[in-house]
Each structure stands twice: as C-alpha cells, then as structure tokens.
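Structure provided below as structure tokens; questions to follow.
A protein chain is absent from this complex, but the other protein chains hold their places.
Up next, subunit A:
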Amino acid sequence: MYDAPHTERDVDQQDIKISARKVQVYYGTTHAIKDVDCDIEDKTVTAFIGPSGCGKSTFLRCLNRMNDTIDVCRVEGDISIDGEDIYDKRVDPVQLRAKVGMVFQKPNPFPKSIYDNIAYGPRIHGLAKSKADLDEIVEKSLRRGAIWDEVKDRLDAPGTGLSGGQQQRLCIARAIATEPEVLLMDEPCSALDPIATSQVEELIDELRQDYSVVIVTHSMQQAARVSQKTAFFHLGNLVEFGDTGKIFTNPVDSRTESYITGRIG
C-alpha cells in the first residue's frame, strides 16, 4: 500500500517527529481510519489530501489526542512524538496539546476580546513574565497570523465580531502564540481570500524553520506549493505517502492519480 523504502530514505534527511504505526480509529462501529502507518518529519510541511470524509481530520486529531473529547471515538495503534508514545497512560494530554497546537476546520474564536483570545494560551502556560511581554507575544502572533494590520486598533473588540476569514487567521495566531513544536492545521485557508491565503502560506513556510507543520487541504495547488511531503487518504486508508513532487508528478497508486487529476472526489 505505501512503500516503506521511500520513508527510510527520508529519515536520513530529517529527524522523525511523529511516527504512527497501525493506527485504527473507530467512531462507535464506524471504522474511520484503517491501519495507517505514517512518519511525519521535523521541520517539514506535510500535506494531507483526499476526498471529503476520508478521515483526514480524524487522523489529524489523533496526533494531539483531540479525539479523547469525543465519547464514541476509539483509537488503536501506536503514535509517538519524539519517540514517546502519546497514548501511554503516563502522558498528560493537556501537556501534549500545548506541544502540538491545532487550528480547526471551522474558526472557533472565544467570545472574548481579540487580545484575550491570543493571550489565552500564553497565560495558561505562563509564557509571559510581564504585561509588556504578553503585549509583545500578542503583537508578534497577530503579525505572523497576517491579521495585525486589520485588528491593531481594536484589540479590545470581541473576536467573534470578526469576519469568517479574519476569525480563522485569529485562530492561527492564537495557536502559534503558545509556541507549539508541531502545528496541525485543518483546512486553514478554506475561508480565506487569495491574499490572506498567500500570507498564511508564507507563514507556514516560515514556521517550517522551527516546527513541524501538518496541513489538511482540498487545494492541490496549495499542497504542491507549501508542502514537502504529501499523504493521500482514501476511505480511511493511507493510500500513498511520499515527497510532494513525486506524488503530484508520478504517483504510484492509480487512485492517487485519479484524485489529483480530478477523477475521484
């Protein structure tokens, strides 16, 4: 299904940040993720592509244990970050999520001010020593989220009062304010205009210097533009995983080819 020698070669280039083995996810009796093996590298952007309902979000949510909050959801298999099994009993999912940040498919700002939305994470984790420190974190995060210019005059206005695209960038800024090591982004640009999209893509490229980024996207062009690795999911299976260039120019599996050329979707 997915050819192992391929990844072996990549290991030489980059450290493996997240490694998933034989992951199964069930929602009650629905088998949403089937036997997925996947290695996500450090300082790399990995794109998840695939038709709607194939399990991209589900798999993404396994990586920071967000699936714990869904009662009917059951995860099997091994997922480790930096060699540490994240589903181990001793691991605190709260600590894990501070390390593995997430931007959700739908923007979900808190009903607080824009400032407090960004300051939420740093405050909880004690990242700022002083008010000035916090101000600086907020400004830096908003700038990196490509939304500073639009909100700098109304930091006290509620975050829920922004437009959908602005809310999404606010959520991105909120996620990077906690300085995560891995950033999971579930269709971060689906509500953004082309300018904001390219700003977010620049941000992703910049984040790659220090972090590992996983992005779910429905845009082939975006996957090709920002990612170095691409994983193609279909009906809960990881069909193909490899260098982005190779997936888009010379896919091994016929399903991958059909999808990227627009024949299944």
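Quick notes on this one:
Note that in this section a residue touches a chain if its C-beta (ideal position, glycine included) is under 8 Å from a C-beta of that chain, and two chains touch if they have at least 3 such contacts; residues count from 1.
As a working rule, contacts and distances are computed from a predicted model.
Look at the chain that isn't drawn here: its UniProt entry, checked against "Sarcosine oxidase subunit gamma", "3-isopropylmalate dehydratase small subunit", "Pyruvate dehydrogenase" or "Phosphate transport system permease protein", names it "Phosphate transport system permease protein".
Here one chain is not drawn; of A:I114, A:A175 or A:C189, the residue touching it is A:A175.
Residue A:Y120 is the one among A:Y87, A:Y120 or A:W148 that touches the chain missing from this view. For the chain left out of this panel, the touching residue among A:S52, A:T69, A:S130 or A:Q209 is A:T69. In the complete complex, the residue from A:I79, A:M102 or A:V239 that touches the missing chain is A:M102. The chain not shown here touches subunit A at positions 64, 66, 69, 71, 94-99, 101-102, 104, 106, 108-112, 120-121, 124-125, 160, 171, 174-175, 178.
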